[in-house]
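Only one protein chain is missing; all other protein chains are in place.
And now, subunit A:
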Amino acid sequence: MTGYLTFEIRRTLRDAKFLLFAVALPVGLYLLMADRFIDQGAPASYVMGGVAAFGAMKAALDVGARTAVERGIGWQRQLRLTPLSGSGYLLAKASVAMVVALPPVAGVSLVAALVSGVHLSPGGWAVAVLGVWAGTVPFALLGLLIGQFATAQNLQAYQGAVVLLLSFVGGLFIPVSTFPQALATVAKVLPSYWLAQVGHATALGGDSWQAALVLALYALVLGAAVVVRYRRDTARA
């Protein structure tokens, strides 16, 4: 397991383009959005929380979903012929997703502090950075689940739809309080809504325990689903 994890982390760190994009996209988005939102009276830390959550979520989803390619070419079959267990493989992949999810949060937070002058207490930064990062776990697992269903060909379509749905309807960019009633109800079913709660807690105050609990439940359910799916996937890829 540790052997496989090391291997995967080394592979990921070598993929500079992917890592750079994972950070550059949310940082760019933050810079684009911050001025407009702040003009409308939103605190910079609010925008920071939402965009950081988006960046972490997308990075975690991407890493997981890219396993569709490995599955398609038969790499997972090859691994089934080793002592590496299915859950060991998935755990390694989820860990890599979490490694990749941290830089976007850190990047957005850093830019928010430097450019918009966001000031937080050490405890505030801990929630803003580590809280959002930890809340990304269910998305790493959701990405893996997508990877077990999608093919290399339809992956982009799946992935794009999921990211759009989660980020816009989940309220990562636009406050759910401005949604029509029906859409707001839908939003609350999405895990991204609860990740947004963690991200926005810095700006809005209040604690994130309820959001943490919901995200933990999501992680359990998605984790179980992806393990079951991987075990059943004995068909030839």
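By our rule, a contact is a pair of C-beta atoms (placed from the backbone, for glycine too) under 8 Å apart; a residue touches a chain by one contact, two chains touch by 3 or more; residues count from 1.
We adopt the following convention: contacts and distances are computed from a predicted model.
Consult the UniProt record of the chain that does not appear here and report its protein name from "Cysteine synthase", "ATP-binding cassette domain-containing protein", "Purine nucleosidase" or "SusC/RagA family TonB-linked outer membrane protein".
Its UniProt record gives the name "ATP-binding cassette domain-containing protein".
For a quick check of understanding: of A:82, A:154 or A:185, which residue touches the chain that isn't displayed?
For the chain that is not drawn, the touching residue is A:82.
Tell me which stretches of subunit A touch the chain missing from the display.
Residue positions of subunit A that touch the missing chain: 3-4, 7, 10-11, 14-15, 70, 73-75, 77-78, 80-84, 234, 236-237.
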